[in-house]
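One protein chain omitted, others in place.
Take a look at chain A:
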Amino acid sequence: MAAETGTPTTLTLKSNDDELFSVAESAAILSVTIRNMVEDGCAGGVIPLDNVDGKTLASVITYMNGISAIPADEEKKKSYRDKFLSDKDFETLADMVLAANYLNMSCLMDAVSAKIAQVMEKKSVGWVRRKFGIENDYTPEEEAAVKEEHKWTFEGVETDDDN
């Protein structure tokens, strides 16, 4: 925890591509992974985060600082999260959810998952495949069989010629 001197403790985080970031401990401990390190007293030097690249880490730290600056007001936090994620493309969202998972930050994880789910909602199969870069490895027969199996789910969904 922060020392009583008034100067907040700062941690140094290192991404897997060797970028260094300094961040206030009070914000960084939103990550349970980092908090455990701090509590175990192994956060003195540089904290290496092997599964997060610099670009994503910068973004996560922006989030940490932003959300921890908001007092306990769930509404405001939610609107901050919405705003924070609103301009992120899917690639970034996927990076973020992986980072949030690794850092054990449930609030960010839930928010990003919800955002990705929101992107998927009411979209055709072809659109989702293209947007998310999913390679269709079904043969046409297999695909038809899967569609037949769950025929009801495709009612009212626009069909589009995919790939």
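Assume a residue touches a chain if its C-beta (ideal position, glycine included) is under 8 Å from a C-beta of that chain, and two chains touch if they have at least 3 such contacts; residues count from 1.
Operating definition for what follows: contacts and distances are computed from a predicted model.
Visitor: The hidden chain: which UniProt name fits, "DNA polymerase delta subunit 2", "Dolichol-phosphate mannosyltransferase subunit 3", "F-box domain-containing protein" or "Ribosomal RNA-processing protein 42"?
Guide: Answer from the UniProt record of the missing subunit chain: "F-box domain-containing protein".
Visitor: Please pick, from A:Asp17, A:Glu39 or A:Asp82, the residue that touches the omitted chain in the full complex.
Guide: A:Asp17
Visitor: Taking the full complex into account, what residues of chain A touch the chain not shown?
Guide: 12-13, 17-23, 53-55, 58-59, 61-62, 65, 90-91, 94, 97-98, 101, 109, 113-114, 116-117, 120-122, 125, 128-129, 132-138, 142-143, 146-147, 149-155, 157
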